[in-house]
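Let me begin by handing over the structure; questions about it come next.
Note that one protein chain of the assembly has been removed; the remaining protein chains are unaltered in position.
Order of writing sets the labels: A, B, C, D and E. Residues in every chain begin at 1.
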Amino acid sequence: MFYHNPRLQYPVRVETPNPVFAKMLQQAIGGIEGEIRVCLQSLFPAWGRPPSEVKYCDMLLHTGTDEISHIEMLCTAVALNLDGAPAELQDEGAKNPMVAAIMGGMDPRHYLSTGFNAMAADSNGVPFNGSWVVGSGNLVADMTANVMAESTGRLLATRLFHMTADPGMKDMLRVLSARDTRHLPQWRAVIEEQGGITGGLPIPGSFPDAEMFEAPHVEEMNLAYAFMGTGTADAPAPPEGRFTSGPSVDGKGTFSVIEQMQPLGEVPVRAEPPPYTFNQNMPDDRGPLKKASDAIQELL
Amino acid sequence: MFYHNPRLQYPVRVETPNPVFAKMLQQAIGGIEGEIRVCLQSLFPAWGRPPSEVKYCDMLLHTGTDEISHIEMLCTAVALNLDGAPAELQDEGAKNPMVAAIMGGMDPRHYLSTGFNAMAADSNGVPFNGSWVVGSGNLVADMTANVMAESTGRLLATRLFHMTADPGMKDMLRVLSARDTRHLPQWRAVIEEQGGITGGLPIPGSFPDAEMFEAPHVEEMNLAYAFMGTGTADAPAPPEGRFTSGPSVDGKGTFSVIEQMQPLGEVPVRAEPPPYTFNQNMPDDRGPLKKASDAIQELL
Amino acid sequence: MFYHNPRLQYPVRVETPNPVFAKMLQQAIGGIEGEIRVCLQSLFPAWGRPPSEVKYCDMLLHTGTDEISHIEMLCTAVALNLDGAPAELQDEGAKNPMVAAIMGGMDPRHYLSTGFNAMAADSNGVPFNGSWVVGSGNLVADMTANVMAESTGRLLATRLFHMTADPGMKDMLRVLSARDTRHLPQWRAVIEEQGGITGGLPIPGSFPDAEMFEAPHVEEMNLAYAFMGTGTADAPAPPEGRFTSGPSVDGKGTFSVIEQMQPLGEVPVRAEPPPYTFNQNMPDDRGPLKKASDAIQELL
Amino acid sequence: MFYHNPRLQYPVRVETPNPVFAKMLQQAIGGIEGEIRVCLQSLFPAWGRPPSEVKYCDMLLHTGTDEISHIEMLCTAVALNLDGAPAELQDEGAKNPMVAAIMGGMDPRHYLSTGFNAMAADSNGVPFNGSWVVGSGNLVADMTANVMAESTGRLLATRLFHMTADPGMKDMLRVLSARDTRHLPQWRAVIEEQGGITGGLPIPGSFPDAEMFEAPHVEEMNLAYAFMGTGTADAPAPPEGRFTSGPSVDGKGTFSVIEQMQPLGEVPVRAEPPPYTFNQNMPDDRGPLKKASDAIQELL
Amino acid sequence: MFYHNPRLQYPVRVETPNPVFAKMLQQAIGGIEGEIRVCLQSLFPAWGRPPSEVKYCDMLLHTGTDEISHIEMLCTAVALNLDGAPAELQDEGAKNPMVAAIMGGMDPRHYLSTGFNAMAADSNGVPFNGSWVVGSGNLVADMTANVMAESTGRLLATRLFHMTADPGMKDMLRVLSARDTRHLPQWRAVIEEQGGITGGLPIPGSFPDAEMFEAPHVEEMNLAYAFMGTGTADAPAPPEGRFTSGPSVDGKGTFSVIEQMQPLGEVPVRAEPPPYTFNQNMPDDRGPLKKASDAIQELL
Partner (left out) sequence: MFYHNPRLQYPVRVETPNPVFAKMLQQAIGGIEGEIRVCLQSLFPAWGRPPSEVKYCDMLLHTGTDEISHIEMLCTAVALNLDGAPAELQDEGAKNPMVAAIMGGMDPRHYLSTGFNAMAADSNGVPFNGSWVVGSGNLVADMTANVMAESTGRLLATRLFHMTADPGMKDMLRVLSARDTRHLPQWRAVIEEQGGITGGLPIPGSFPDAEMFEAPHVEEMNLAYAFMGTGTADAPAPPEGRFTSGPSVDGKGTFSVIEQMQPLGEVPVRAEPPPYTFNQNMPDDRGPLKKASDAIQELL
């Protein structure tokens, strides 16, 4: 069950409201790198079955609740950046080309749809999309999803930080960045508890190697650890790096290189489409079609 | 520049076509865990500016091209699983409840929209969405995005593997699983080359800790490494684990716990909305509104 | 700032897990009538500028927080309905056609994407969409948006209630229904405080009638209160009801009827497209086009 | 069946074309507050089963047809606002910074995709989405959906009105505003005919109170009419208003306040995920997994 | 301006209601091949600037209005197919596996969201999307868009026709098919009026060949009319057909074949990302970053 305190988790203040920066902040609210995603991506698995131990549900509940407070801070920041902005425009807009450019860069829906409040959308006005909430049920997979979300989230916070000179906005972004800094090793610590890179990979660990090796060519060509070159005959050789030789990072195989992969399959042979697909232009003969359609109708 | 060979990278065969399994396979084509995403998520960064060394663009080009061949294999598998299925239905449907259930579970657009071919959509018919293609420009962040995509991708392949008894489908999924097994440590190997978990975290590495510490409370409360308890006063204490004490996984701080975080901010005070938002029901006085609207119009 | 208690707001129990009902419940989580929408639609305005008095932000914060607990309950219910279901299928599926039908009706992503947990999507697997979160900034408009969301939400809860015989699910839906019962008059009470139907309508109240009357025909044809018949000459007359005669419900006009509206405008005359739209197939003359494109390029 | 007259319902003229205003008008065409939504939201229920009396289908048909004419007017207005604009830019753009700002604020797809015509999208270019068309089948619920759509629609028209000084655009928006003024009490008049706020609420009226009271705590805690405080122990008390005491607005209960709601449920206990979810990293043992997957395959 | 007659354009009757067929019909309403798209795709250009002669706007208005009547017919058909269906289920469902399968295949939102009416969505419940409404402004391009929409629309009608044995549904689909039969040559007749395949292609005709030939290699390699082989060295030669030799269908060039296209470009060289992208992990030096961020802030 959830509770709130009307005070903010961290002070949000804006000295110089800037409606273009309000638009930029939307990316951190409703963008794929934003806080609604991170929040729901913690809470949905927390509300699901325990991935292995109940304590991970607890952990996700704590952090997911923390993220609601971040959405609150960012929405507050959007509203504050929209404060009084049009007034400034009235005074200076006609004279100052930069102010005019800012007005051109404002999200029109911040006026038309919300009356100068935040929206559940990104910096282009594209709405938040629930498909971004990844919760696979597998703890290690979900921790990698969180690592990814925090990484791009902190990168976004950093870029936003460098777009603003407002001391209040800089402090808020410093703190959001600090929290991402915290969460990232938190998710990795769970991976470590689950066996680490060596023990925890590949995901899911319960799909045994022997199963993969039953398919022809997998073992003999080292398909589970070979870098597959897809360059043409006259293209340079594949690049070399930690990913092309030596033991695999998961400690379970040896990296190798297939300079140029050759097709193992044939040109696929697919059955002709049945008449009732109408994929082919057939003679005007109602016999076979009628029979097919009768059969479908009987079933439906 | 891209080339093709009409033969498949790996043989795709289906002994017993199953239109419900065709629907399930769509998740691996156009779902968020699917191959179109993984493919474009490799190619778009490969077509961008070199994240640090050109060899990573090369690596991504090779692997992204590999993934096109996987989409091809899966689309072929969908078409083969739709082969002849309705014919079977015609013979058995009315008698066999299981076959009838299968027909109920088929994607209707596999008949209505494609004439028994694959679609760029997931297992519920929800179209592929370009927002899933994450390419942040930061190499380590993008590698974590790939680790995440391969993790959920391999998990999906495993679940699909356990839904089918068809030997051809099992072989194809074994190979796709082997390739995911390969790619996952490949992306981690790059992270290792870039400094590993210790050196490569947090992302971006170029946002210095000192910058975070400039915001009040960050250093003193260890906000960059403290687990933040958000339970109410009468809730149990936060869980304990590798993520609550000891050195942080990124080697740069020490994990601690804030048992119950207290609000550091105040109740936010926001300016009243200006009259031209019409957020408030105002007296029927055209004076101030007219003045505001004149000013806006002058600017636009 | 937000807090949680790991206990649920209200007990959620499922005696007979049913994966088809899990799919149905998704509509109440991630559908347009669902709780994510209602929750964000309370919180976003609460995080915006005070619509007229701060107490309304407070009210919205309390109720929006209440709704997070409802999402939690519903996600828990989805997980519980997916508990053990496949095991039952293993035992009975091949024999019992109804169980087989249920399996056909399960959301495939409940297995493929979440490992038997809830998703941020509706009962067809269509993801939650942030565009549904309406917060116009105008208090009365936003209260009508909430009235609408609660109305369709309670209707959905009622329909779900009648699809299940499970006593635990029935209790949960009774309580969700009771809360919707509460919220609906709550939002209307605010409208009453703001002047009620008579004082609060139309929205926004600050757009004066006199302004409307400045446009030709508006006053003389009573366009602000006339029911506009759009039937053809040979169609029946418009229907009669409370909405066609008598004082308008907002107490500001008199309902009338225009039996068949006639066009007041003319066939629109629009300028021909300029050459650089390439809307028209022009002669192969590079002169004028080149001039136009030079001009555009100079500007860009 | 539908008919048209090539003349417009109301004159649309633009004295000073303005491509930024064309972009703004898109919100009123393809935005969630726009006319495509309102139109389809009237027509879809009109084409469905009679909610209680056939006259309401008739009413919706008349008004829905009226709205098609509004889309036509707005699309005409977009085209007229795009007339000749680039020519003006050619003359003045390089000298006048405000004109240059306007060009930066134009929707690029108005040139690239439509050759200076309207689109089925909002002011950010986000496409119209069919999910916005709410038609629940319940007359009172659908009337509240219409009240909401008209409220935000009229608010949008008002904001647009205050962004333009063009006399033709002002007249068109005055008329659209007048029509919304009409429709709003029209939908409320239907609610009145259906029993009004007292008789028509809650929705659906056919879900009896007694049913709600069967769930534990509902009656004793007045869960159907209590304002639920979700503040933490140290937060201020819930706000007071018409919504916290006195008879409920629906005349069926008494408003009360639960100062701070306590969890009535327990920490949810969910079954462990079955092995074939691969949620857990299991030992490399093919026995149980194979058995599970065999069982699934038999069913599919 | 638009009008309606409450009678249907063509009789819609359903002898045997079938809720699965109701779901299938949704594809023809809100799917990409459906009538909402075709309708708006006629009306939006009709409401735009005249592509060359006003009569084409007239033509599009007539046909677009015709399509509204088709949406009405299909929505009526959905409602009729949902009539009484559950009653039948009550009688037979528990005994008849086929009826049970049908229930499994029904769209859940037809009950949960609409109370047995149609939705603005496709057969998988995916909402109609405004991006499908193509109106480029160029008459010939828009006619090809219509040809495409009618082609897939008639194909869909044909497939639906073969899924139903209901005489009423068959008649309705015969008529919809007849109308598509009409519209298809109608759009092609316009292309003929505009110069036909020879004169009207390529689109836009106003981009002169000479312009293309200014780019290196275009003329010498016949890039405007050569079939470009993209097979690898060991792949079979490109296929032969009308599209590989002889005069081009547009009468403006000669088809040829490039057996295997060779790259004309080099490996792209892109500038390193500037420091303020944080694409690279930089040393912890705040100097250059600060300078960059200062510069950005000055501008914003």
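Everything that follows uses one rule, which is that a residue touches a chain if its C-beta (ideal position, glycine included) is under 8 Å from a C-beta of that chain, and two chains touch if they have at least 3 such contacts.
Everything numeric in this text was worked out from a predicted model, so none of it was measured.
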Which residue from D:21, D:111 or D:276 sits in contact with the chain not drawn here? D:111
Suppose we count only contacts with the excluded chain; which residues of subunit A make the list? 20, 23-24, 27, 31-33, 97-98, 100-102, 104-105, 122-126, 152, 156, 159-160, 230-232, 234-236, 260-261, 263, 265, 268, 270-273, 275, 277-286, 289
Residues belonging to subunit C that touch the chain removed from view: 18, 20-21, 98, 102, 155, 158-159, 161-165, 232-233, 276-278, 289, 292-294, 296-300
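In this text, only the chains that are shown with their structure count from here on.
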A-E or A-B - the one linked by more C-beta pairs in contact: A-B
Just the number, please: Cα centre separation of subunit B and subunit E in whole Å. 27
CA centroid of subunit D to CA centroid of subunit E, Å: 25
Subunit E: positions in contact with at least two other chains: 1-6, 20, 47-49, 97-98, 100-102, 104-105, 113, 115, 121, 124-127, 136-138, 159, 232, 277-278, 289
